[in-house]
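Removed from the display is one protein chain of the complex; every other protein chain stays in position.
Letters are used for the chains, namely A and B, taken in the order the chains are written, and counting of residues starts over at 1 for each.
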Amino acid sequence: MTNLAGVPYYILEFGDELVYFTPYTITLFLLALTFTIFVLISMPERQVDIAFGGDAYTTKVISVSEMRFRRFMAIACGLASMGAMVTGDIFNFTLFTAMVGITNVGIVAAVKSPHVQNAAYQYGLVALSATVPLFGGAAIYAAATGSLSMIELAKGALPAVPFVAKAFLVLGVIGEGMAPFYAAKAEMFRAPGAPYVIMCSLSSLLIFLRVIEVVMLG
Amino acid sequence: MAGASAGITAGIVNMLGILPLWLYSAVLVLSFPVFIIGLFLWWMAKEGTEDIPFIGY
Partner (left out) sequence: MIAQLILATLTGLLLLGIHRKVIARIQRRPGPPVWQEILHMLKFSFKSTWIPATASTVLFRGVVLVAIGIWTAAFFVMLTGGSLLVIFGIYMLHKIVEHGFGLSSGSPYGKFGGVRSVISAASEIPLFVSVAAIAIFTRSFDISDIVAYQQVHGPLMFIAFPAAVAMYIVILSKMPFGPFSIVESKELVSGYKTEHFGIWRAGLEVCNGLKTTVLLATFLMVFVGQLPILWLGAGMLLLVVSLSFACALTPMLSPFDSVTVQTLVTGLMLCYGAVLFIGVRA
């Protein structure tokens, strides 16, 4: 198994830090790009709350300053996930993943709702502790094989990557917002502002999809 | 209708063997949703006025 997600279409060499596109990563990249464009051009929705027992309803309006901050954070999150999709370097991948975790907290941090704030705080703690195995995994990659380049790893000429490094990398990504640690994140989606909130779940899904490709190399 | 024309053009060009398969698929992936929604928008009945979401019976 040299290249699991297809033959790279294009490799942009930039010293050791290279960027490459395979059919798999380009699909993910384009999706991240599409949703980042949605964030750029769409206005947030106004969430409707029903007053039970009557016909009354209220809508939540996001103030302009709050919207600006959250839009910035969502775009940063989109850029970080795009970077994580196309990078060919394990360390850059972990950096982008950590940045996704930070921006995810940022996207909902400006919302004035105790539920959302609480969930964002808990998520922040999990994401913070998940960066330890994440960067630890990358460090073991470097120590065991002497290279962080995914292209080099895919060639199969380097020493085998220890299982623990791959496990750490996956654990770190799971901590950024996949299945068992999803509970806090689901609460974050109470926040209004669909285009921005959607970036939270999109980024963690994309990063999870990418890490599957990464751990199968080497 | 841009979607339809792009898709059909790509189809003809593909039959002539000029366009590689992956580009043809890419064009179709982009144009098919546009075509479907454009077609529906074209033949649907007149638009009503905007309303708030459904809030219960």
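The criterion applied here is as follows: contacts are C-beta pairs under 8 Å (C-beta built on N, C-alpha and C of every residue); 3 or more make two chains touch, one makes a residue touch a chain.
Values in this document were obtained by computation on a predicted structure and should not be read as measured data.
> Taking the full complex into account, find the residue in A:T34, A:S63 or A:N118 that is in contact with the omitted chain.
Only one listed residue reaches the unshown chain, and that is A:T34.
> Tell me, which residues in chain A touch the chain that this view leaves out?
1, 4-6, 23-24, 27-28, 31, 34-35, 38, 41-50, 59, 178-180, 182-183, 185-186, 189-190, 192, 194-195, 197-198, 201-202, 205-206, 208-209, 212-213, 216
> State which residues belonging to chain B touch the missing partner chain.
The list for chain B reads 7-8, 11, 14, 21, 24-25, 28-30, 32-34, 36-37, 39-41, 43-55.
One rule holds for everything that comes next: only the chains that are shown with their structure count from here on.
> On a C-alpha centroid basis, what's the spacing between chain A and chain B, in Å?
Using C-alpha averages as centres, the distance is 30 Å.
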